[in-house]
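For reference, the structure discussed in these notes is given below.
With one protein chain withheld, the remaining protein chains of the complex are depicted in position.
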Amino acid sequence: MSEIEFLNWVRGPGFQIAIIIFVAGVIIRFAEILLLGRKPNLAEAKGSEMRGGLCTIVSRSFPDKNTFQRSAFTEVSGWIFHGGLFITIFLFAPHILMFKDIIGFGWPALPTPVIDAMTVVTIIALLAILVHRINNRALRFISTKEDYFVWLITILPLITGYLAFHRIGMTAPTLLAIHILSVELLMVIFPFTKLMHAFTITLSRWYNGAISGYRGVES
Amino acid sequence: MSSSTVVQFNIQIGDELTFNVKPLLNEVKHALDKLIETGQSTVIDLRSIPLAPGEEEKILNVLGLGEVQARLDALGLSEVIETRYAGVWIVTHYNDDDHIISRFIEVTSMPEILCSQTEDIMAAYSRLGLTLNDEQKNNVEDS
Partner (left out) sequence: MINDSNRDKTLGETLREQGISRRSFLKFCATTASMMALSPAMIPKIAHALENARRPSVIWLSFQECTGCTESLTRAHTTTIESLIFDFISLDYHHTLQAASGHAAEQARETAMEENYGKYLLIVDGSIPMDNPGYSTIAGISNYDMLMDTAKGAAAIVAVGTCAAYGGIPHAKPNPTGAVSVGDLIKDKPIINVPGCPPIPVVITGTLMQFLTFGSLPELDHIGRPKAFYGKSIHDRCYRRPFYDKGLFAETFDDEGAKKGWCLYKLGCKGPTTYNACATTKWNDGTSFPIEAGHPCLGCSEPDFWDGGSFYKALSMPTENITRTVIYTAAGAAAAGVALGAMNRHKKNQAVATHNRTSIDDLKK
């Protein structure tokens, strides 16, 4: 297979396969969670479920003072790499073109040098997080093989994207193809690993907040 | 087609589109320095550098026109000019249709192609000899 054939494959059939697994996986998992339902709460409502749920979705993103002091590193690095991922994935002009091709509309991009810098920052944050995970005894103890695998699959598109943009090490078509392939890998494992939290986070936070809201307590 | 229907690309000579104009001129300066220090000459192929429309003209404009302008008639026209900076020459080769086929900046005291070539001098010597022989023969026959 020539490198252009490889590139044509990841842009064509490879992307099809990845998007089918991604979309089907996410929808089926959501359907399973939602359709399982919850036991009706027979107690009298002391507050609003909706209000509590929505508040918690937002408020859980910002740690209270004690939590922050206890795990400042996790909070800061977490914010950096999640923000970095958002910016590099959704605000880079070529990526927006890809979204526009699928969903029919686009949005303004950030200047390329900003994306470039954010990529480096995000990669560094992810590396720091791995070191922290390994060095911290408690974290190391609760880490599974899946955690390391997911970490790898998350950082790969960043590294391959950086190499493809700067055209380092290999020929340009191969670099681009590897970058797209790494993203397809991410899409394929996404619904079946902890990566799914990107979607389910709103759901679980809403449940938590709604339960407290119903009881009329702060979540 | 009238000229108004042609899309005009708004690229001015003044716009610096690639980063190659300044480095190239700096390279010429370094080459001059080398010529002064070591007597070594340098040739730069203008066709090996990616230049935006108008950038070659920009480089030529900066270098300007100096004291020497020579025309060669060798397999089509060639033009050898010394720029306003002594020691910096522009050598342009044209084909029979007056299209530029190659262009070089030469930093040297005298571009090689202007010098009479040893092989040509030798050929000239024997040719001149033959001509003189012929003349002598003709004179003998005439008398």
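As written, the chains take the letters A and B, and residue 1 is the first residue of each chain.
Here, contacts are C-beta pairs under 8 Å (C-beta built on N, C-alpha and C of every residue); 3 or more make two chains touch, one makes a residue touch a chain.
Note that the structure is a prediction, hence the values are computed from the model and not measured.
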Specify the residue from the set B:44, B:60 or B:110 that touches the hidden chain. B:44
Looking beyond the chains shown, say which of A:57, A:109 or A:185 touches the absent one. A:109
Given the contact definition stated above, which residue among A:20, A:152 or A:198 touches the chain not shown here? A:20
Please give every residue of subunit A in contact with the chain that is not shown. 2-5, 7-8, 11-13, 15-16, 19-20, 23-32, 34-37, 93-95, 97-98, 101-104, 109-113, 167, 171-173, 176
Across the whole complex, list the residues on subunit B that are touched by the chain not included here. 7-11, 17-19, 43-45, 47-53, 55, 72, 74-76, 78, 91, 93, 95-97, 99-102, 104, 112-113, 117-120, 123
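One rule holds for everything that comes next: only the chains that are shown with their structure count from here on.
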Rounded Å distance, subunit A centre to subunit B centre (Cα mean): 60
